[in-house]
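Here the complex is missing one protein chain, while the rest keep their positions.
Letters A and B mark the chains as written, and numbering starts fresh at 1 in each.
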Amino acid sequence: MSLLSVRGVTKRFGGVVANRDVSFEVTPGELVGVIGPNGAGKSTLFEIITGFYRPDSGEVHLDGTRLTGLTPDRVCRLGVARTFQKLRPFPGLSVLENVVVGALTRTPDVRHAREQAREILGRVGLGDKADAHARALSTGQRKRLELARALATRPRLLLLDEVTGGVDQGSIPGLVRLIRELHQGGLTVLVIEHNMRVITAVAQRILALYLGEVIADGPPEIVARDRRVVEAYLGQTYAQ
Amino acid sequence: MEAIPQLAISTILLGGIYALIAVGLTLIFGVMRVVNFAHGEFVMLGMYLAFWAFALLALNPYVVLAAALPVFFVTGLASYRLVMRPVVRESHYVQIFTTVGLSIALQNLALVLWTGDFRFVRSEAASVAVRLGGTAFNLAQVIAFAASVAFTAALFAFMRWSYTGKVMRATAQDRQAAALMGIDTDRVYALTWTIGIVCVGVAGVLLAPLYPVYPTAGLQFVLIAYVVVVLGGLGDMVGALLGSLMVAAVEVGGSYVIGTAWKEVLYLLLFIGILLVRPAGLFGQRGAEQLGT
Partner (left out) sequence: MGRWAAAAGFFGLAALVPLGVRDAFLLDALILILLWGSTSAGWNIAGGYAGQISLGHAAFFGLGAYSAALLGTRWGVSPWIALLVGALLSTVAGLVIGYLSNRLRGPYFVLATIAFTQVLLIVASRWRGFTQGSEGIPVPFRPGFWTLGIAGKAAWVYLILGLAVLLYLVGQYLERSRWGYQLAAVREDEDAALSLGVPARRLKVLAIAASAALTAACGTLWAQYVGFVDPFYVFSVDLSVRFALASIIGGIGTALGPFLGSLLITTLETYLRARFGGAGAGLVGIYLIIYGCALVLVVRFVPQGLVGWLGERLRRRGVAEARS
């Protein structure tokens, strides 16, 4: 039984097809990487899974429950958490308060939520920043904060949009380690990532998108050598 | 039925004046992403300019029109420098209350300086009837319309063909890209704001012979301008022209059918309806009202 099932999802923006007949399954405990050049439709796919966009056709199911047509907050309460490509911490709240908002989705008790939030901040390595303003954090720390916030909603499936984008080289190994730990703890993860070295290091399986379509789906070493994937990337390099 | 030509021409005359007020508002929103809640106060200042020139110097409002350009250019630039420049890049919250604060301060400055009395500009033009076919209008209305149209047309030409106008449109489309292309966005904003203020100031001068002048006189016009601008799509200048005609039609038709006392309710309901059904305006992109927030 798969945890996430995406079937025949198509999304158009005016004349542009952002996703064309995208289908794939994610089994519980998997860590799947999503790759593709800019404009391949990766982020659109995430927005559709999390309920921010409605597909023109096709459906998304989580463990048999239909997500398509639900609002993003319902999708989250059913167990799908996400981070944003362009980071969106609540700038006026403290780091702890940011995470408390996530925790309150599972518990009505504020004190309980604060305890949980502290514990999660410790886990992502922000324990000493709990009282800082979210806007005072570095990009790497903000990525961790978004992750902590998402984890606080106790997801069954975590969608990460560009974990290492915009982060300085020194912070990347720590973030990779963190994702590995979460995965080893039993969480199912779907991650968009541009850095091929990172993705081959963490993912068990890679889904390659190009011009809105799935062009490869399989183990990293095979996808990385796939002729269409190589062409998609090279084509973009030449274009630039 | 014989009323129809009269109503149609009234609509066009009124729409032309509304357009001049609305175009400034929509220009400022389009380029700066600021809704100017003090817009009506500059109409009011224009009306007082016409009134005092008339009362103290016995100047005809149409002569004052020439002086209004530099006066409002300076007023616009000064209000931009003092009030708007520091908040152009701030949140909606700050911008809303900055222009609201400016509105209250200007309104009451007028109240303290010139009292709340209704004042009237007696222009000979207002008592001259112009006959068009089977219909009659007073000359002041026709002049206001003609001047508004000329002014609006000049603004459109400026936006379309001048280099500066193109720069302003580029900034409206994408302020970050514009800044990256080496456009001095601060100057563009200063100019946009100033042009918007000159438009309403001139509109105020033109309206003075037609309506009583008092400190909150701007409110009625600016409410109409909001309706027009939302109808046409905030930031859309052609939409503002069409919106002006539509609101004028509703107002003229409404006063004819149900009487002048309730005509405002009609366009306010139209406004709320549009906000509910198509908040981006009749001609705008759906969802635009949620962007930039």
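In this section, a contact is a pair of C-beta atoms (placed from the backbone, for glycine too) under 8 Å apart; a residue touches a chain by one contact, two chains touch by 3 or more.
Predicted model only: the values in this text are computed from it and were never measured.
**Q** I'm checking contacts with the chain that's been left out. Which of B:L59, B:V130 or B:L268 qualifies?
**A** Here the residue in touch with the unshown chain is B:L268.
**Q** Which candidate, B:V112, B:A153, B:V238 or B:V257, sits in contact with the chain we can't see?
**A** Of these options, the touching residue for the absent chain is B:V112.
**Q** Out of A:R82, A:R144 or A:H183, which touches the unshown chain?
**A** Checking the options A:R82, A:R144 or A:H183, the one contacting the hidden chain is A:R82.
**Q** What does the interface between chain A and the hidden chain look like in terms of residue numbers?
**A** Residues touching the hidden chain, for chain A, are 50, 52, 71-73, 76-77, 81-82, 84, 88-93, 97, 100-102, 104-105, 108-110, 113, 149-150, 152-153.
**Q** Residues on chain B that touch the omitted chain in the whole complex?
**A** Chain B touches the chain not shown through residues 29, 35, 37, 83, 86-87, 90, 92-98, 100-109, 111-112, 115-116, 219, 223, 226-227, 230, 234, 261-262, 264-265, 268-269, 271-272, 275-276, 279, 289-290, 292-293.
Definition applied: only the chains that are shown with their structure count from here on.
**Q** Between chain A and chain B, what is the separation of their C-alpha centroids in Å?
**A** 47
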